[in-house]
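All protein chains but one are shown in place.
Chain nomenclature is as follows: A and B, assigned in order of appearance, with residue numbering initiated at 1 for each chain independently.
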Amino acid sequence: MCLAIPAKVVKLRDDGLADIELEGVVKEVSLDLVDDVCVGDYVIVHVGYVLAKLDVDEAERTLALFAELSDSVQGGVA
Amino acid sequence: MKYIEEFRDPELAKNLSQSILQEADPDRTYRLMEFCGGHTHAIARYGVEDLLPKNVRMIHGPGCPVCVLPVGRVDEAVALATQHDVILCTYADLMRVPGSKYESLIKARSKGADVRMVYSTLDALKIAEDNPDRDVVFFAIGFETTTPPTAAAIKQAESRGLKNFSIYCNHVLTPAAMRAILGVYSDAGAPNVIIDGFVGPAHVSAVIGTQPYEEFTRDYKKPVVIAGFEPLDVMQAVLQLIRQVNEGRAEVENEYARAVTPQGNVKAQAMMDEVFELRDAFEWRGLGSVPVSALKLRPAYSAFDAELRFSVQVAPPVEHKSCACGDILRGEKVPTECKLFGTVCTPDNPMGACMVSSEGACAAHWTYGRFREDEFVEKSA
Partner (left out) sequence: MKQISRPLDLKNGRVDMSFGAGGRAMAQLIQELFVVHFDNDILNQEHDAAMFELPPGRIVMSTDTFVVSPVFFPGGNIGSLAVHGTVNDLAMGGGVPKYLTAGFILEEGFPLADLAIIVKSMAEAALEAGVSIVTGDTKVVEKGKGDGIFINTAGVGVVPDGVEVCGNRARPGDVVLVNGTLGDHGVAVMSKRENLSFSTDILSDSQALNDLVAAMLTSVPGMRVLRDPTRGGLAATLNEIAHQSGVGVELDEVHLPLKAEVKSACELLGLDPLYVANEGKLIAICPPEDAQRLLAVMQAHPKGSEAAIVGQVLDDPRCFVRMKTQLGGTRMVDWLAGEQLPRIC
């Protein structure tokens, strides 16, 4: 029950709502469950609500982990 | 799509696949339960199992709130829609779930019940505002990812003075389900299934944090790796679980650090706590009655409780005798071991929720994995 997708906040609206955008598709969502969301943040959206902010540093770190792994695999494959 | 596509990179997937192959001990089987329906779906949709060695088995757990919804609760929702003049709002996933005697919300609608599919509780609130002279009931299901949106909706309804809005609450809790899987509540002792580790749910954890899983590493010595939903996340988590098993560790690791923090979403947790309290016990399809596993509205919010506002007449629930959804949900059987799978029970004619929900193990196998007949021949190793 957890389909949630990272998208970018492009506009803050009144009433605790915001517009998020994913590749040109814009959707209105609620910010009731989070604080301190700014335009330009990446957020995780589930059933019309922002559940969490995406930590872009952590995202890069995870991707770097995969890349590093791939170096070691390519280096060490029998 | 930023922060999505990068986690689907086929080259990186190949490398992860190599690493898993290298590190998995060929002399043993690893039984890893992916708890969350979203993971079941991702694994099936990308064919991740094709990239894992045969001795790494993914067991589909009961993390699909549609699948664990007991037949009786579906019957009551159908009754609410047909016995009262309410507008029943529901997520799409629930429309085709069969209750007793093949009844479902989509069938109720065809007979005249006002059942409306919504994407969000925000839509249900809008329907309530637009129809002040009708009662609107929202069929609330889901684990801790989906519970905060319901809590937020209740608070919105309260602040907007919406007297015609209520919820039929079936929210359930992840740690309780994990305990049930591990046989904590079972009188019979240790369960048939040996799980070596859990792939922890992604967005439940974004809400509850990593701390609630420490119970399982500490008390039951099972490693937990929280993983995102993209295929690379899942494969990385599998790799980390294999390492933990090999090294005899049982720790909570967080692969999804980009969205999950140790404390989780405190604001969402507070809102859930304000609006909901624990039920003593709740019937879970396949797991029986599980104590302190589900939520109901607190007395302060009882005005929004559809179970208090409306009474319904339902016959005792009927499940097909041969439906093995329960065993499948516990990971004790695979779909092809159910007598009904593929014969009586198909997506056209689902007998149980495992076939209706697209993340139910049976639907996932039918839709994505039916051609892999060889893989499902063995029983538990």
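Going forward, a contact is a pair of C-beta atoms (placed from the backbone, for glycine too) under 8 Å apart; a residue touches a chain by one contact, two chains touch by 3 or more.
No experiment lies behind these values; they were computed from the predicted model shown.
All shown chains touched by the missing chain in the whole complex, by label: A, B. Within the complete assembly, B:44 is the residue of B:44, B:58 or B:80 that touches the hidden chain. Across the entire complex, the residue among A:26, A:39 or A:64 in touch with the chain not shown is A:26. Listed residues B:32, B:64 or B:157: the one in touch with the omitted chain is B:64. Listed here are the chain B residues that touch the chain not shown: 1, 4, 8, 10, 13-14, 37-38, 41, 44-51, 64-66, 91-93, 95-96, 116-119, 123, 146, 231, 346-348, 357-359, 366-371. In the full complex, chain A touches the omitted chain through residues 1-3, 5, 7, 22-28, 45, 47.
By our rule, only the chains that are shown with their structure count from here on.
One simple way to say how far apart two chains are is to compare their mean CA positions; for chain A and chain B this gives 22 Å.
Within the complex formed with chain B, the residues of chain A that make contact are 1-6, 8, 22-23, 30, 32-35, 42, 44, 46-49, 51-52, 54-56, 58-59, 61-63, 65-67, 69-70, 72-74, 76-77.
Put simply, chain B touches chain A in their complex at residues 1-4, 6-7, 9, 11-12, 15-16, 18-19, 22, 36-38, 63-66, 91, 93, 119-123, 141-143, 145-146, 148-149, 152, 155-156, 201-204, 206-207, 229, 232-233, 236, 255, 257-260, 265, 267-268, 271.
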